Structure formats: C-alpha cells, structure tokens
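In what follows, a structure is listed as structure tokens, so that the remarks can point back to it.
One protein chain omitted, others in place.
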Amino acid sequence: MKNSVSLAERHYTGNPQKNSPALGATMAYMGVDGLLALLHGSQGCSTFIRLQLSRHFKEPIPLNSTALLEETAIFGGWEHLKKGIAKAADKFKPRIIGVMSSGLTETFGDDMNSAWASLLQERPDLAATPVVLAQTPDYIGSLQEGYLRAVLALLETLASEPAPREAKTVALFPGAHFSPADVEELKEILDLFGFEPLSLPDISTSLDGHDELEPAPVVQGGISLSDIRRLPGCKAAFSFGPSMTGVGAALEKRHGVAHHQVDSLTGLEAVDAFILKLAELSEKPIPEKLLRQRSRLLDTMADYHDQLGTKRVVLALEADLLVALTGSLTEVGAIVQGALTASPLGLQAMPPGIPVAVGDLEHLEDIAAGSHLVIGNSNARQVAGPKKIPHLRAGLPVFDRVGIPQKVWVGYRGTQQFLIDVLNTMAK
Amino acid sequence: MKNSVSLAERHYTGNPQKNSPALGATMAYMGVDGLLALLHGSQGCSTFIRLQLSRHFKEPIPLNSTALLEETAIFGGWEHLKKGIAKAADKFKPRIIGVMSSGLTETFGDDMNSAWASLLQERPDLAATPVVLAQTPDYIGSLQEGYLRAVLALLETLASEPAPREAKTVALFPGAHFSPADVEELKEILDLFGFEPLSLPDISTSLDGHDELEPAPVVQGGISLSDIRRLPGCKAAFSFGPSMTGVGAALEKRHGVAHHQVDSLTGLEAVDAFILKLAELSEKPIPEKLLRQRSRLLDTMADYHDQLGTKRVVLALEADLLVALTGSLTEVGAIVQGALTASPLGLQAMPPGIPVAVGDLEHLEDIAAGSHLVIGNSNARQVAGPKKIPHLRAGLPVFDRVGIPQKVWVGYRGTQQFLIDVLNTMAK
Amino acid sequence: MGEKPNASMVEEVLSVYPEKARKLRAKHIVVKEEGSTCAIKANIKCVPGLMTARGCAYAGAKGVVWGPLKDMIHLSHGPVGCGYYSWGGRRNLTKGVVGVESFTPMQFTSDFSESDIVYGGDKKLEKVLREARELFPSVQGFSICSECPVGLIGDDIESVAKKMMKELDVPIVPVRCEGFRGISQSLGHHIANDAVRDHLLGKRERDDAGPYDISLIGDYNIGGDAWASKKILEEMGLRVRNVWTGDGTVEGMMAAHQVKLNLIHCYRSMNYICRHMEETYGIPWLEFNFFGPTKIKESIRKIAAQFDETIQRKGEEVIAKYEPLMRKVIDEYRPRLEGKRVMLYVGGLRPRHTIGAYEDLGMEVIGTGYEFAHKDDYDRTFPQMNNETIIYDDATEHELGEFIHRMRPDLVGSGIKEKYVFEKAGFPFRQMHSWDYSGPYHGYDGFPIFARDMDMAINSPTRTLAKAPWKKEKEVR
Partner (left out) sequence: MGEKPNASMVEEVLSVYPEKARKLRAKHIVVKEEGSTCAIKANIKCVPGLMTARGCAYAGAKGVVWGPLKDMIHLSHGPVGCGYYSWGGRRNLTKGVVGVESFTPMQFTSDFSESDIVYGGDKKLEKVLREARELFPSVQGFSICSECPVGLIGDDIESVAKKMMKELDVPIVPVRCEGFRGISQSLGHHIANDAVRDHLLGKRERDDAGPYDISLIGDYNIGGDAWASKKILEEMGLRVRNVWTGDGTVEGMMAAHQVKLNLIHCYRSMNYICRHMEETYGIPWLEFNFFGPTKIKESIRKIAAQFDETIQRKGEEVIAKYEPLMRKVIDEYRPRLEGKRVMLYVGGLRPRHTIGAYEDLGMEVIGTGYEFAHKDDYDRTFPQMNNETIIYDDATEHELGEFIHRMRPDLVGSGIKEKYVFEKAGFPFRQMHSWDYSGPYHGYDGFPIFARDMDMAINSPTRTLAKAPWKKEKEVR
C-alpha cells in the first residue's frame, strides 16, 4: 500500500500522465501526405513510438530513425542527421521530410538547422525536398507540446510564402486530441457551409483505419503539400484546443488570415458558438442537417440531465481534451470533482473553480475517491479498476478498447455520443 | 433453482422473448406523418404500449384507444370502434387513422372493415380521412408480425392506386429491427447513388429523438401520405429482413415495381450485395464515400478477426435482426452457439446449421452456458447477469442503456460499429 | 384575468370543447377556494378515440398490487402482451435470489395461442401451474391474473385454482382482473384486495404475535421506498410483520389478521383490505405520510399515539435523531428551490402526499390531479391544498398541456408517457411514478434524494442552453 508523500513534495512520477513530445510530433506528421517522418535519436525511440501509436490507432506508423550509436554520444549527432536526411531523400524520394529531435540529441545540443544548411551546401540537389525540423526533447512538455511544435514547424516551413486569397477555403488546426473521425466530422461541418476545409494536419485520411494500403516508409493520406501552401490564402483560420492557439495566430500574423480560437468543440454552447461563427463567415443560414443534429443533442441533454446532473467525474487528460470534456460535463450539471493533466500548456482555458493538478496517475488515485466516473486513457484503469469506478476511455493511449480512431467527440453529434458514452459507462 | 422441464414439453412461458403484435404495429404507425394511431381494445393496452415504447425510444408515443369496457365485452366493440374513429377524426383531424386490434377485440371477433364501412355510411364526410386497419391480436405471432401487418395494411390501403413511374424513386420497406438511425443510414446510402428513397415506415424523422416537438395526438415526422401514394411508381423496391418480403412482393404484384429482397443489411457480404444491386440499378459507379466505408470495415475485420474468431455467441432476437447479426458474426469467424427467437416468421433465412429455438429467455439460460457473449434486449440481462456473460443490448426493449435509437447497425458503418460493440462488450 | 385568474383560465381552456363535452369536463376540474370542499367529479370512464394516461384492471391488480409480492409467481394468464407490458416497469425492489426467493423480476405467462382462444385455456392453465411448481420448487404460491380474452371465452380459472391448489399444495389465487373491467386500474386494485381477502388473509396463525406488530400497507417499494419507511417504524420500536406488498411474502399476508395496527400509505390501492380487516378482525388502520420531514414528524406522532409511552418516547427520539440531517438538506436546497411552483399529475397517493415534502423545500404545488382517483381521494386532497390551486381529474392531453403552458410551473411531476412531451417543451420534469430511476423518496432516507432530484431537474444548467444563440440574437434585434 502507498504511504503518503504529498504531490507537491514528490520528485518521482509514478504511472505518468505525461507522454513524449516526439510521439506527439509523430502524430502531427502522420497527417501530412507523402511526408517521411525521421526521428533524430537512438533507434529505440522510433521503434517504441511506432509500437505505441500502432497500439492506439491499429495502423502502421511509418517512422524512420537516424539510429544514433555510442560513438555519436561522444561526437554529437550532427553528421548522423545529415546522413539520415540524405539517405531518406535518396532512397524514398519523399515529398517532405519531417524531423523531430529527441532527448538524446537535444542534450548534446545538435543544431538541426545548421545540419540541414550544411547538407544543402554539399547536396544542392536536395533543395527540392522540403525539410521540416521540430525540436521535441522529451524533457520539455508532453504530447501536446511536441504536436504543437511539429504543426508550427510544418506551417512555418511549408506555408511561408504568400498564396492567392481564396473565398471558400478555411484553415483548420485541430489539436492533438482530435481523432481521425473528429477531423472528418469537422471537415463535414465546413462542407455543409460550402467551405473547402484545409486541415493541418489531417489524420482523417491517413490514420482512419482503412484497408488497401501498401506498406510504405512515407505517410499515405493526409493534407497535401500543395494544400498546405494554400493556407496563407485562406479566408479564415480556426485553431482547436487552447494549446493550438499559436498556430492560427502565426498564420494571421504572417499572412493576415483572420484567426478564430476555438477552445472546445464539445458541448452545446461550444459547438453553437462555432456554428454561429461559420454562419457569419459564410453568410449562409445554418444547414438543416446541423439544426437537426443540434435538436437531437438537446433532446439527449433533456432526457438525461437528471442522470448526469450531480454526477462526480474525475478526468486525467491533456489540457485540450480536458477543457473540451469539462465544458460539456459542466453544462449538463455534472461535477468535475478533480482533473489531472500532463503539463500546463493550454490550462488557461479551464473554467475557473475546477481543481486541476499537473501530475501523474498516482495523484489521480488521490482525487478519484468517491467519484462516479473516471475519464482517462487505458492506463487510468490502474486507478479506476481497483477502486471499482466506471472508466470511460479517452485520450491516448487506449489499447484495451477498440474503435477509438473511429470515435467522434466533436460537434453536436460528437457531444451527443460523448454524453451517451458517459451514461452507458456509468450504467455498467 | 430451476428443475428440468424440457422446452418441447413446456406450456408456460417464463421471461418471454415474444412481444405483442400491437406494439409492433404501433412502431410501424409511428413512421407515418400525421397518422393517428388508435388501438381498438381496453385502454390499458394503449397505456402499456406507450409506456414500453417510451422507455425504449425515450420519446412520447401518441397512441389513442377505443377504451373498451365491461359492457363491450358482452356486446362486442364494433360500435366502440366506430365511435373511436369518428371521435378521433372529428377532434384531431388527422391525415390518416391507423387502427390496430387487440386480443380482446379479436376474441369477440369484431369485424373492423364492416365497422368502418358502416361508419362511412353514417358519416360520408369522413371519407376524406383514410383509415388503415391492421389485425394484431397478441395471441398470433410477436412484434414482427404486428409490424408486418401494419405495414401491409398501410401499403394496401394508402398505395392502392397506380402512380406515375419515376426514374429516381426507390421504395424501402425496413423491418421492425431498423432503428431510427438505421433508416437514416439506409436513406443516405440511397442518396449517394442519386436515388430518392421513400421509406415505409420512416421512423428516422419521427422517433429519432429530436427536440422542439409540441405534444400532439398524431405522429409528427415520418413518411407523408403523398409520398406513400408515390410508392406504386417507384423504379424499384427493397424489403429489409426476411419477415418483410411480402411487403415488397405485394407492391410488385399489384403495381409491377421490381422487388428485391434484402434479408440482411449487416455484414460485409450482405452490404456488398446491396451496394452492387444499387450500382446496377443506378448505372453509376459505387460512390467513393461508400468505398471508403467498406475499406474501413474491412480493416476492422482484419484487425480483429483473431479476437472475434471462435468466440461463442448466443442471441435472443426476433428473426430479422437475428438473421442480420448472425450473418455478420459468422463472416468474422465467431460461432453462433445458439439462437432464440420469438416466432417462426422470417426464420427461413437463417443460415443452416445454427441451432435456433422459438422460445423464452428461460430457454436462453439453457443454451447460454459457456458462451462469450449474449446479444439480446434488456430482459436478457436476467440470463447474462447471473452467469456473468457479457451482454450486448440489441432488439427491443432496451431500457438500461442509452442512445439506442441513435445506433446504426446497417451498412458498412453499422457493421463496423456492431463489431466494435461486440469487442468492447467482451472487453469489459 | 379577473379576481380568480385560475378559474377563468380553466374556463378558457375548456371553451374549445363542444358544449356537452365542456360541461362534462368542467365537473372534473376545480380551483380551490377559501374554505371550499371537494366538488370534483371523478372515476368516470374515458372517451373512446382519445389518449389517456389510465391503465386497466389488470395493470392495477397484477402490475401494482400482486407483482411486488415476491415469493409467489404471478401468472399473466392469456396472450403474451399484457404480461410483457407489465414486466419490470415499476421498479419494485425485492431482496433474495431471483428464481428462488424472489420471482418479482421475472415474467410468467401462459402465452395463449389462437387455439387456446378457440378451445379454452383451462387445461393449459393446469399444465402451466404444474410445470412452474416443478421448475421452481421454492415458490410459495401463485396468482392467476386473467387477461381480457380469458374473460370472454368462458374459462373457469376459479375451479382450476381450487383443483390445482390441492394438487400442488400452495395457495393459488384466481384474480379476475381482465382489462375491460372498470374504467381504470383502480378497479384492479379493488379486485386484487378482494382476492387477498378471499384466498390469503387469515389462513395462517403466528405463534409469536406481539403487542407492537403492525403491517405496512400500500407501499410497493419503488426504488426502495418500503425499506426507508420500515426503517423508521422499526426504530420506533414497532415490528413490521409484512409490507403490502413491496418485498412482501405470502406468509406475511396470510397471518396479517394478527397485527395490532394497519398503517396505510397508498390509500387508493389498499383501503379496501384495511376496511375489511377493521370490520372482521377489529384491526384499526391509520393513514400516514412519510414524504418530507414535516409530514414524517406528524405521522410518527400520530402512529406513536396508537401505542404506549415506550413507543411514543422512541418516536420522539427518532424525530430528534434525524432533525439535523433534515435541517442540512433543507439548508442546502431550500435557497435553490424557494418559491418554485410545481404541477403534478400522477396516480395513487402522490398528488397529495408529496405536497408536504415540496413545502419543506419552500416550493408550492399550484396544480395537482389524479389519473384514476375516486371522490374520497379528492376529499383527502383538498385540505392539503392552497387556495387557487387547480385540481384536475383524468385530465386530457389538451387540458394538461394548456394548464402547464399557461401556468408555466417550474417543475412538472408525472409519468414516463408525459416525460418526453413536457421535457421537449422545456419544462423541468420528474417521473413521479417510478422516481425516474432514482429513489427512495420515502422516509428520512428518501428526503435528501428527493431534494437533490428536484433541484437537479429545476436548476440543471441544461435548461438555459435549450435556445440556440442565433435565436436569442434574433429576439434581441
């Protein structure tokens, strides 16, 4: 049994909530078509990340490695990175190369920009292959941070040039918490208003779990390079999740695309606000299909408010999903008894008055007592199981339930499904 | 504890699987816009049916009653029926009146046709209100039988006249096992091929659980009378579920509409066959969206065939849903260890070699031993619970899980969801 | 609106009816005035062709009274429908292994086919009873609840019951509760009471009868209500020998003539047997109300007054013991519920019994009515009500809808059939038959749950979200 060392005093992390930024960066890269993802680090990192993401998405994860070795640990990985990029470019002719660094290479301070510049001098023929460089040491932040850095690097590297202004295109920057089905749902909502959505990244066509893929070392599906280059010409941009606000802001700052921050796309009020904004932008009435979906959500809320109200919920999620689900739960009268998250990024958007801790799942154990529901990834079962608290799987990794990439959490439909899931999980 | 009286010898029914035909007829009537449903029987029947269906659909169920009393039991309900129809017509001015009989009125042999004819003579002004009469004593058949009789009566009464042939309209006759979301999914598939689907009944717009209804004594939403009258002009007709084959056949016989029987719309093969037929009829390529859905289903089947294969499942469902789910389970290698159903209607379509019994849930208890999963309505929990067998809710009534009317079981998406549900139910 | 706004509203609502119907219905709806007594017309048959919230005799006999009696098998005799419909709809909780000590969660039917209708069901009934006795050897008896067709085809279930009782050596009770009898479930209650009287009551003698023995009558243990009530009575020092019928047993029913007092909660469904026991065995009976601390306190004192000082002292101790808890509940919820207005439309005892509990929370019941009440129910209701309260009997959908839309209560309490209608219309709603999957609401255990549930219904944040922001904006413009 556990004795008591208070969270504030603790130095170690037990059953971490925090995950690796490089894994988050991999997720972002997996939403870009033709990209070759290259982890600059020991080969173990890439193998481990492939295993972790395959276990969650049930999909092959093409992630290559610069395969650093002991001698590199002495002399640094700069030359290895150059070799790795050149090898990957020569062998697979990818459309884009997306590099993320690791704790190892950041510790010895590899300057990836200068490595790439140096390689370009030696091999000017490689200039046709854009190389995206994201710094993702796993001692800074969690999954969200790595994802954010990769998306920012993609945007800054690939969409630096101005593009002709288009009336119908809208830039979408979904957070790391968006499932493939979430991205698809979001794009469908934009479609209904007559917009052409450009989502960076777009995992709805790469990690959606479809058949008939041939194995490949590069990403198949996702947003294309040419579409990324159209982002500076979009009519508007939306960032989803508080951690993502800098992405849309960067696009606005550089190219004057009007940016709208959407902290949450789960919960009636949150979706209403987004839909209203789209109606304004499109100058169109709200499509019947969405009104019907809203009406159905409202019906579910009315039918079950008494079974949701006063239910005490604890959540262990990274901030973007935490903010989204907290909002939805609060508006049906459930009580968020406590929340646990991996890092402070995005927490500014949490509604006031809800106790949030940055910590590990051992801390979740402390705050879960007496709750009716735990919402967290599969590892949270170590808390929920022994305490016999119903456990709704959310976040990443989820490896003990299936259909996770297919699940929708956003929009009216996703919110309705979330409430249904909450109720059915508690009913067991 | 139970002693042994074999099923074959038993006269009583314990924890019945069979439900009332009048309840099935009510479900069919609930999919017709502006229809006033009138149960010819004691008022308790209608109150009970409203309660049962509200508990499942979480919706108000407008069902009126002829409120037979003791004196009627002596003199018969003929006059009461006339009064009831006249009263309903005068008071609510419904577009259609849909009558179903009960065990009581069929026992004393009320001739509903002659009652209506007699009323028309007294009140020729009522001729403008079509009256549909379905015989649904609860001592003949189960839910499916009542539903079938009501759909046939609707078709025969309201679509008796020929209609101009239309190139794009397709008649759909979904079985009693179709959820509101199933009907919607089916209609969307037809839409993708450029067809205009006319579904009789259509509960996707009446029982789909949306808000903003005002209370009313008639059905709001569902197929309109004018659309029912277009059925004889459809390009083709499809009946869904083996119990429903007579409906499409009747339309074909009377109006020459080519009829296609679809025993199941769950399972890859079943959906493939249907999609292929639609492609032929439309002379169009299969829409990308459906191909993607198929590819996703196939991926789920490939990913989880090892967790589905050799799993032993028992099902307690009426035949239409039983046939559909059995097919889907069989094609992923699961073993249907035994099946229980309410009546023989539709059983001809069961794959050979699967033990099926017509009986009650006490019989399910006998066949469930050693299985990995029970699929049945909420009452089957009395078998699954004590035996600690995971229990996937399907059929009607389901009152201990939520989101039932919103669930899709048909098409590629519905099949994928079904397999995901099977896996997640077993994972608990 | 004039001086009597509700009265004129009622007139307006009824004015849409044709004259004859208007006159008829006007007798069913009364607005309480200072000093008025009950002038309502009740227990009148429904009109064919309309919707009603009423059930039938079978619902009252099998569904309400017999069903919760746990160690008997209650056979739904006839076709499958009625039995299926009445299966598990009322959440009558029981203790004990299902199929051994409790048969309440199960459903048994003779499942008539067409040939049974044609050739009669008596032979089948014999076989069914014999089989069920063999399959479930621990069963303590049977009721045969007959459905409509049985009453038409001339079956003699009384003879079968008599014959089979000898053969199977357990009580077998024929209950002639065909759905066409009477105009609501109410006659079913009466029929069920009579069947208890004729076939169970007084058939067994206890050897441990005592001075504090009582029966708790008319509590069906919905969501655990009877357990909450029993707890209070036992803490008072009384011995609850049986509950009629929630979680009850055959044995308890048979020896019920030996108790010293019958305490009745649901007067409507069980007054018949109380009157019978008073007349035949001289057992006094007392109505009581265990909803909300005020009524509980009153009731404890009223009950204790029937016994000696020991019980009276203990009664006061019970009141004192729960006082702080009740205070806490009221302190928490009253500020959130003060002044909220409630309209009720239910069956049984709730349209009047719950009023005190609402008032404990600072709420006001502005309209109430019964689905199937008799005049004596309304006699009991009037004194409980404030002036200007509307009281309606067997209200139509039109009337109920109009009253609610015009008076705009903060809470509607009715049944599942009404739930989805009024919730969609934006009214906070509680099912007051089955407590909406919650409960208990009786006793000291129930009040905190009652308070929480009412608060949740009324103050749920969901309510404020119903209107879309684009609609809100349009209104502002």
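When the chains are written out, they are named A, B and C in that same order, and each has its own residue count from 1.
As a working rule, a residue touches a chain if its C-beta (ideal position, glycine included) is under 8 Å from a C-beta of that chain, and two chains touch if they have at least 3 such contacts.
Worth saying up front: this structure is predicted, and the values here are computed from it rather than measured.
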Chains on display which the left-out chain touches in the complete complex: A, B
Touch with the omitted chain, as defined above, among A:31, A:62 or A:98: A:62
Residue ranges of chain A at the interface with the undisplayed chain: 1-5, 9-16, 18-23, 38, 41-52, 54-55, 58-70, 72-73, 80-81, 83-88, 91, 102-104, 106-108, 137-140, 142, 211-215, 217, 379, 382, 386
Absent-chain interface as seen on chain B, which is shown: 268-269, 272-273, 276, 279, 286, 294, 298-299, 301-303, 305-307, 309-310, 330-333
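FYI, only the chains that are shown with their structure count from here on.
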Most widely separated chain from chain A, with each centre as the mean of CA atoms: C
Centroid distance [mean C-alpha coordinates] between chain B and chain A, Å: 41
Where chain A and chain C are represented by their mean Cα positions, the distance between them in whole Å: 53
Residues of chain A engaged with two or more neighbouring chains: 298-299, 302-303
Where chain C touches two or more other chains, by residue: 420, 424, 466
